[in-house]
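First up is the structure itself, then whatever we jot down about it.
The complex appears here without one of its protein chains, the remainder shown in place.
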Amino acid sequence: MKSIGTLYQSGDWKGEKHVPVIHAPETVKSGEPIEVKVIIGEEIPHPNTLEHYIGWVKVYFFAEDAKFPVEIGNYDFSAHGENGLFTEPNITTRFTTEKSGTIFATSYCNIHGLWENSVELKVE
Amino acid sequence: MKSIGTLYQSGDWKGEKHVPVIHAPETVKSGEPIEVKVIIGEEIPHPNTLEHYIGWVKVYFFAEDAKFPVEIGNYDFSAHGENGLFTEPNITTRFTTEKSGTIFATSYCNIHGLWENSVELKVE
Amino acid sequence: MKSIGTLYQSGDWKGEKHVPVIHAPETVKSGEPIEVKVIIGEEIPHPNTLEHYIGWVKVYFFAEDAKFPVEIGNYDFSAHGENGLFTEPNITTRFTTEKSGTIFATSYCNIHGLWENSVELKVE
Partner (left out) sequence: MKSIGTLYQSGDWKGEKHVPVIHAPETVKSGEPIEVKVIIGEEIPHPNTLEHYIGWVKVYFFAEDAKFPVEIGNYDFSAHGENGLFTEPNITTRFTTEKSGTIFATSYCNIHGLWENSVELKVE
């Protein structure tokens, strides 16, 4: 069977405009709100037109003692020129966790497919 | 015919925990990125459990010369206790517009239904 | 305050291509799976291009003894010409209920805004 998992792309976000850039603290206290900013195209802007755009970002957390990742949120970027309106692929979300683990951000370009990135989070 | 439109609830967010609080600039320059923060329960926290939670926020912009609103984005809050993880109903999104108009935020509580709020945005 | 609720449009789906057409049984047994088909443009097709498309449908159920509607599902139509692919605004969903009430379908056109329709469901 083919696997969608093999179709996720990544790379250095300083050179590859599709890679989600994740801004998050490295260390937090248990239960303290964690603000995570995800930006696509922070260094090199990605096109934002009706024909070519970033459709969404999903953020997951994979605790170090867990077997499965948990979805934190899904963020759809809806406007790409309608009546002069453009949604930027740039969101901030907030969550709490009692455990250390990995924050994953995945994103979708309607022309260039699925992308991902991750950072580690330490809970003290 | 019945209308879903009549089922949107609102109120003063200082007393009603479901009303989305919208933080946005009052005035921006044309094409300048506008950061909009939407929080549910900023003054009085809303429950965040597997049984009772805020499911999503949608943000629309209705330009003053427009006939129809345009969706800026949709934001799903996915974790409500899974493995000790809680997504907070608190997001920041970014968009650009060349026209003045109204920013609407709508939200959904799985127990208490649909809510809304709006603020005016002036483009100079 | 302005209300997004006033911006939902409706009409006769035989003449207005944006109105969601809801196919559902009129009567079901309690707990029996209910199949609901929602189609936009069943009689008069709606455009489906990168510039103009139906973005999503949401389905709600408002039980006759309830104070608030409950969301059954959200359905995003994502492809509008990418690599020759077109998602049609046409879905079937399934749910169960023990109570009679109203099924609402709402939809969003990126150019023509928010639309709605409803049908009654009797549980015996």
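Letters are used for the chains, namely A, B and C, taken in the order the chains are written, and counting of residues starts over at 1 for each.
One rule holds in what follows: a residue touches a chain if its C-beta (ideal position, glycine included) is under 8 Å from a C-beta of that chain, and two chains touch if they have at least 3 such contacts.
Predicted model only: the values in this text are computed from it and were never measured.
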Only these shown chains touch the missing one, namely A, B, C
What residues on chain C make contact with the chain left out of this view?
33, 37, 61, 63, 66, 70-79, 82-88, 90-99
What is the set of chain A residues that contact the non-displayed chain in the whole complex?
1-8, 10, 55, 60, 62, 67-71, 102, 104, 106, 108-114, 116-118
Contacts from chain B to the absent chain lie at residues 50-51, 55, 76, 78-79, 82, 110-111
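FYI, only the chains that are shown with their structure count from here on.
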Distance-wise, how many Å sit between the C-alpha centres of chain A and chain C, to the nearest whole number?
29
Chain A residues counted as touching two or more neighbouring chains:
76, 78-79, 82
